[in-house]
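So the structure is just underneath, and the comments pick up after that.
Some chains have been omitted; the remaining ones sit where they do in the full complex.
Every chain is named by a letter (A, B and C) in the order it is written, and numbering of its residues begins at 1.
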């Protein structure tokens, strides 16, 4: 198994459906060859075609989703527009890409837009570990919890950089205060060790709002940690 | 005639056609009431629905277009996607919103993407005053030239902030070096005096790339100068 | 009870006494109508006229003051100049606006300007929970402590953004390292629930030193949390 830099898929800014088809098709082709894909966003809408591609191969997926927002809205601009960065996980549940018994969201916090935001996500099956719960039970307990929830199912990881506090990751589009620090998010990714990791995206990094490149450096470290887990898997399989 | 702050029209990021309809409809309604509209972008794609709305009332329009790019491409991502910030003036010519005998583009410069970019624009009727020509003949001569071209036709003004040099307007998405300085662009707008001004947009201001708010300050001054011309018109009509 | 956006009171940069009169008068008028006021600074000197206005209606006030500095200096530039952002709480004690038995300062830290700074504040009645004590006993214990101190007295909250660490709030005039993180300050404000909240200010936000707007976003979240507490009060009163 070799790790390759695949590069950009064909993105059409003015047609999200065409972009989704292009992502699903090209990532699907890689998966067919047994290649593991690390996707770097771009906004969170790209998780939907990525989940489509991975689910096509692996069936309904366990998902561990790090974020400050549940991204399970019905729509953002009216029901004719179902695909935005606020809706991917509702669509994925509806399309049965996600196993509703193995879907965990970590770091969710307010201020919420609507009173029912968390309940809506939970009604779709999401097991939410809010930032408050995460800080109360501690990072090691969060890791244990997501291991218990996903078990040995094939698991897809979706990491929104805004799960991290704006002090550590100012370069993002919808920052939410009161989030993880850099050490905590590193621990949360390192904790994925020994899971059946089949896919990963890291989204919502937005350089114009960054400074000193600290968001980019953190994001690249997080991708490196995930890559290291894949390397460990290969090493263990060979051992 | 009163000047009012109309505010935002309904913009749907994932559906440019819906956004265009919304702009055309709401601006059209204002024009029907005899209101003069100042539109602040937003990217240059918005000029197309604005031209549709104004042309519906005034017929094929004379257009004075300040920009570093002609924005007359056939398409940017394939022919299924005709509406982007690189195409509005080709579409407007095709839809006969612009009078091809009274269409002037000022400040155009390279580096061009394709060898034929300027010829393509000229084939559509654009009379191009490149930045080189503008600096050679001087700002007063540019003003005389656009007066000669548009005469007393109803004229729509489209001002892309990237006509200005990045030293004066860093806050934009596709900056091009070697542009107008702030005094020159102010003179070019002041020179519109005594034209039959019926519409105006100022587009492509992008705050995340700005610093010290200098782009925003310049843009607001340019809108203020246009507003002052409208005030002069009213005063002259009353006099 | 409705929440209204009152806007700016009349501020005279060159005459702090005139500004104080204007703040006291206009805020006082709002309080007379039973309106709760959220004041956004501006430097910390504005707390004095705000305390005058609130004390006039509610008598000597309990005060919970989040800050890295005690702001209880005798003066900053010589005794003829008693009103600056370093002196409001000494003046308020002298004017008997604050109940010296119910005055708590949280987050105070050095480097101090003078060896006696903390003792001077304590001599005025301030019960100081330094940042060291806060971190040692934990945020929940700090919340319990301030509840014990203020009880059910009418309590005024003064929140200086420099109580937060500069990593989370760089946009301020006298940053002090080693402060609260964003989650801790959110918890400290949420902990005010069930107190007899009668007034609130949030001061010392200074945008030119900010980046990525992270200080402004944190400050607006803190004001939102306080506003939510007022909403809960109304709901409980109606229940």
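Simple rule for what comes next: a residue touches a chain if its C-beta (ideal position, glycine included) is under 8 Å from a C-beta of that chain, and two chains touch if they have at least 3 such contacts.
Everything quoted here is computed from the prediction, not taken from an experiment.
This structure file shows 3 copies of a single chain, while the whole complex it describes contains 6 copies.
The rule we apply is simple: only the chains that are shown with their structure count from here on.
Viewed as a contact network, the protein chains form an open path, each link joining two chains that touch. Chain centres computed from CA atoms place B at the largest separation from chain C.
Distance between chain A and chain C, defined via averaged C-alpha coordinates, is recorded as 39 Å. Inter-chain spacing, taken between the CA centroids of chain B and chain C, is 49 Å.
For chain A, residues that reach two or more other chains under the stated contact definition are 209.
Within the complex formed with chain A, the residues of chain B that make contact are 12-16, 18, 77-78, 80-81, 83-84, 208-209.
Chain A meets chain C in the complex at residues 111, 131, 135, 165-167, 170-171, 175, 177-179, 181, 209-211. Interface of chain C with chain A (complex): residues 165, 167-168, 181-183, 186, 211-214, 217-218, 221, 224.
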